[in-house]
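Excluded from the complex is one protein chain; the other protein chains are retained at their positions.
A, B and C are the chain letters, set down in written order, and residue numbers restart from 1 in every chain.
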Amino acid sequence: MPRIMNNPDDIVDEMLNGFLKAHADIVEATDNKRVVKAKNIPADKVGVVTGGGSGHKPAFIGYVGKNLCDAAAVGEICSSPTAAAFLDSFKAADQGQGVACLYGNYSGDNMNVKMAVKMAKKQGITVKTVVANDDVASAPKEQCEKRRGVAGEVLMWKVGGAKAAKGGNLDEVIAAAQKAIDNTRSVGIGLAPCTLPAVGHPNFEIKPGTMEVGIGHHGEPGIAVCKLENAAEMAKRMVDVVVPDYPFEAGDEVVALVSGLGATPVMELYVLYDEIECLLKEKGIHVYRPYVGNYFTSMEMMGATLTLMKLDDELKELIDTPANSMGLKQN
Amino acid sequence: MPRIMNNPDDIVDEMLNGFLKAHADIVEATDNKRVVKAKNIPADKVGVVTGGGSGHKPAFIGYVGKNLCDAAAVGEICSSPTAAAFLDSFKAADQGQGVACLYGNYSGDNMNVKMAVKMAKKQGITVKTVVANDDVASAPKEQCEKRRGVAGEVLMWKVGGAKAAKGGNLDEVIAAAQKAIDNTRSVGIGLAPCTLPAVGHPNFEIKPGTMEVGIGHHGEPGIAVCKLENAAEMAKRMVDVVVPDYPFEAGDEVVALVSGLGATPVMELYVLYDEIECLLKEKGIHVYRPYVGNYFTSMEMMGATLTLMKLDDELKELIDTPANSMGLKQN
Amino acid sequence: MNTFKNKDGKQILMAMVKGIQANKEYLGEVDGLIGDGDHGMNMNKGFTLFESRFADKEFSFTEGLEELGTILFAEIGGSMGPIYGTILNDAASAGEDEEDIDVKVLAEMLRSGLAGLQEIVQAQVGDKTLVDTLEPAVKSLEESAVLGEEFSLALNKMKEAATDGRDSTKDMVAKFGRSSRLGERSKGVLDAGATSCCIILTAMADAMIELLS
Partner (left out) sequence: MNTFKNKDGKQILMAMVKGIQANKEYLGEVDGLIGDGDHGMNMNKGFTLFESRFADKEFSFTEGLEELGTILFAEIGGSMGPIYGTILNDAASAGEDEEDIDVKVLAEMLRSGLAGLQEIVQAQVGDKTLVDTLEPAVKSLEESAVLGEEFSLALNKMKEAATDGRDSTKDMVAKFGRSSRLGERSKGVLDAGATSCCIILTAMADAMIELLS
C-alpha cells in the first residue's frame, strides 16, 4: 500500500492539522488535540457529540458542523478515542442544555463513552447516548443490540443534529436520533481489504474473484463469502438483506444512502445506486432522498454499503434541514 | 480490480442513470443521453459548458450546477465526448448570450470541440473556448500550449461559472476563465495505476516502492520516477515543481487545491496538505482558500495533485461566489 | 480484372470490421505502452456497432465507408471519432458517384480522406501517428495508377507501403496525441493509430484482391 504519510504513528495528528487548516470555516481545534469542535455553536442548544476511530473519512470529524455534530472525539486508526477525549468533547459541545452522544456499537467506544459519561456527570454535564446498530449482517435480529454501527450513523447524526438545531431538548434529540437509527438498516459488500498504516499489510483477505457480504468497517467478516458478482446481483443481494430485516414495505418512503468503502471509484457507486433504486421501485419503496458518495469509508477498502432509513414526517423534516460540514453539505 | 459494474461497455450509461437519479435536485437529462444539464439555468446568462472522458468523478458532470457549468458532454472512459455531444451541450447551455466552452487540452477533446464549435456557428450559436493547460510536468514552459489540463480545470470552471452567474458577457466570462487558468499551475504524483474497466488490467505500471512525479490523469508518465517518499518529501517535490513555474512569490495570495487521484484515503490528503501549507507559508505565500478532497480523480489511481492559483481581486470574488454541484458545494 | 463494382463492396467493409475485431487486444497493448491502452477498445466499439447495424443490410463500398465513418464520428468520440470519421467520410464522398472502383479511384478516395484529416490535425509524416501509415499507402496507390499497374499488384504494393510506414513509427518520437508528452520515452514502440490504420488498409486490400479474382 503506497501511502502519503510520514511516520505512521503520527498520521492521525498530522491529518488533524491538515483537516483543521482546510476547513477552518467550519471547525476549530480545542485544548485536547484529539477533540474537534464546530465553529460558532449556537448558544442554548443541546450539544451533539460523536467520536470513533480514525480512517473512516468523512466520519467522524467530517460530520462536525452546522446542524450536525458540535464536537467529535478522535481515536487512533480503527480504535476508539479515549474516555478523556469523549469527556472533552462533551465539554466542548455543552451549552448548558446537556449533550447527546451519538456513536457506534463497538466495544472500545462503549467502554470509553460509558466512562466519559460518568466523569461528565461528576462535573455536572448531563450526557445521554444513542448507540448505532444498523449493520444487519453483524448479528441476527434477535440480538440486534449486538449489531455494529456503520454508515447509518451518518443519518443518525443528520437527524440528531437537525433536532438539536431546531431547539429540541435533550430528550427530544435523543428520541429523534434513536428513532433514526431504529428505522435504519445497512449492509456492506467488501471487494478488497485495507491496511493499517502502522501494520503495513492487509489484516484480512478477500480472495481475488470473491466478495465478502456483510463486511464491517474494519474488515470484520460478514455473513457470506461468494464469487464476485456484477452490479445488478450485488444490488439484489444488498436489498435482500436490508429490506426484509426492518422490514421496509410497499408505500414506504426512505432515505437511501450508498457509500463507498474508500477506494471504489465513485462512478461505480452510481452504477450500483441505479440498480438499487430500480429494485426498490419494483417493491413499491420510494426513495425520498438519495445520498451517493463516500460517506463512511475504511481507508482504501473497496466495496460499498447500502443504508435505508424509513421516514415519517418528523424524520423527513430533519433530513431536509440544511447542513454544512466537510462530509455533508446540504442546502 | 474488483469493480461494481455490469457489462464494462455499459458503465458510462449506467453511471449516468445513477448520477441523474442521485442528483435530481441539481442536474437533469437531455435528449442526448451523453449530455447532462443543470436544472433551472437562469435566463439571459452566458452558457458555460465543459466535457471530457469519464472516470474522473467529480469531473466533469459533478461540476454542472448552480454558478458552475450549465452543461457537460460525457465521453467514454478516458476518451473525449463526440463532437455531437459537445454541440448538444452548447445547445442545452445557450440562453442566447453565447457559450463559453471550458475544457482540457487533450487531442480528442480539441478535435471534437473544434468541430462542434463549427457546427454550432452554422446553427447561430456563438461558442468561445478556453483550453486548460495547468499541468506543469507535461511540457516545458516554452511549450506551455502543449500542457495537459488537470485539476486546475476545477478552478477554471469555478471562476468562469461565477463570472457568468454574475452577469458577465461572453468575452468577460472567457477572459475570467482564461485568467484563472493562466494563473494556475498543477502537478501530480502517482502511487498506483488505474485500469480501464473494459481492458481489465492496468495499462501502465508504477513499481512498488516507486512513485511517478508529474503523472497525468490517464497515467501519462511524468518527469521522473523516484523512490516512494514520505509526505513531507512529496510535498516539497510538488511545491518545487509548481511554485517556480508560474512563479508564485512571497506576498501572493493563492487558492491551493489538493486532490486525490481516486483510491488514496482522504486522510492522507490532509497529511499532505498540512505539509504543503507549511512550505508555502515559509515562502510567504498565503493560502486564501484551500480545497482538499477528491476533486478530479482517475478511477482507482493512487496519489494526489497539487494545484495553485494566484489570486487578484476579481478572482477572489469569483472563487468566493457560492456554488452548488455534486463535486463542489460552497456557501 | 482491374475494377470491382462499388455496389459489391459490402464484403470489404465486413473484412475491415473483422480485422479490427481480431486485433482488439493487440491494439490495446500497443496503445498501453505509450498511450492509455484504449485504442483497441475504442476501435472495436465503433466497428462492431457498424457490424451490428449493417450486417443484415445491403450497401455499396462507398456507402459502407460513409456509414462506418459516421458511426465513429457521432458515437465513438475520443480521437478516433474525428480522425477515422473524417478519413472514411471524405474518402466515401470522393468515390460515391463511381460505379466501378479502380486503382485511380481508390487512390483519389484515400488521398481525399488524408487531405480531410490534415485539415483537422497537424501531424505530418514522421510525427508518429497514423499519417505515417496512410501517407505512404496513398502515395503507393497513386504511383501504381500513374504506371498503370494491375489493381492487385497495386494493392499488394500498398500493403507493403502501409506496413513499412507502420514500422517506421517504431523509432520515431511522438509529436501529437497522448504519447507526445513522453518525448524520447515514446521511442521504441509502434504507434497505435499507425498500427490500426495498417490493419484496416491490409484487410481492405485483401478483400479487394479476393473480389478482383
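Definition applied: a contact is a pair of C-beta atoms (placed from the backbone, for glycine too) under 8 Å apart; a residue touches a chain by one contact, two chains touch by 3 or more.
None of the values given here were measured: they were computed from a predicted structure.
Novice: Which chains here touch the chain that is missing from view?
Specialist: It touches the following shown chains in the full complex: A.
Novice: Per the definition of touch given earlier, which of A:80, A:129, A:184 or A:264 contacts the omitted chain?
Specialist: Here the residue in touch with the unshown chain is A:80.
Novice: For a quick check of understanding: of A:39, A:114 or A:141, which residue touches the chain that isn't displayed?
Specialist: Residue touching the absent chain, from the options given: A:114.
Novice: Which of these, A:3, A:66, A:148 or A:310, touches the one chain of the complex that we don't see?
Specialist: Of the listed residues, the one touching the omitted chain is A:148.
Novice: So which of A:1, A:46, A:92 or A:196 would be touching the chain we can't see?
Specialist: In the complete complex, the chain left out is touched by residue A:196.
Novice: Of the residues in chain A, which ones touch the absent chain?
Specialist: Its contact residues with the unshown chain are 9, 53, 75-85, 106-108, 111-112, 114-115, 138-139, 146, 148, 196, 198-199, 203-204, 216, 218-221.
As a working rule, only the chains that are shown with their structure count from here on.
Novice: Among line, ring, star, complete and other, which best matches the way these chains touch?
Specialist: Topology of the interface graph: linear, an open chain of contacts.
Novice: Distance between chain A and chain B based on Cα centroids, please, to the nearest Å.
Specialist: 29
Novice: Which whole number of Å gives the spacing of the CA centres of chain B and chain C?
Specialist: Between these chains, centre-to-centre, one finds 33 Å.
Novice: Based only on mean CA positions, could you tell me how far chain A sits from chain C in angstrom?
Specialist: Their C-alpha centroids are separated by 55 Å.
Novice: Could you say which residues in chain B touch two or more other chains, in rising order?
Specialist: none
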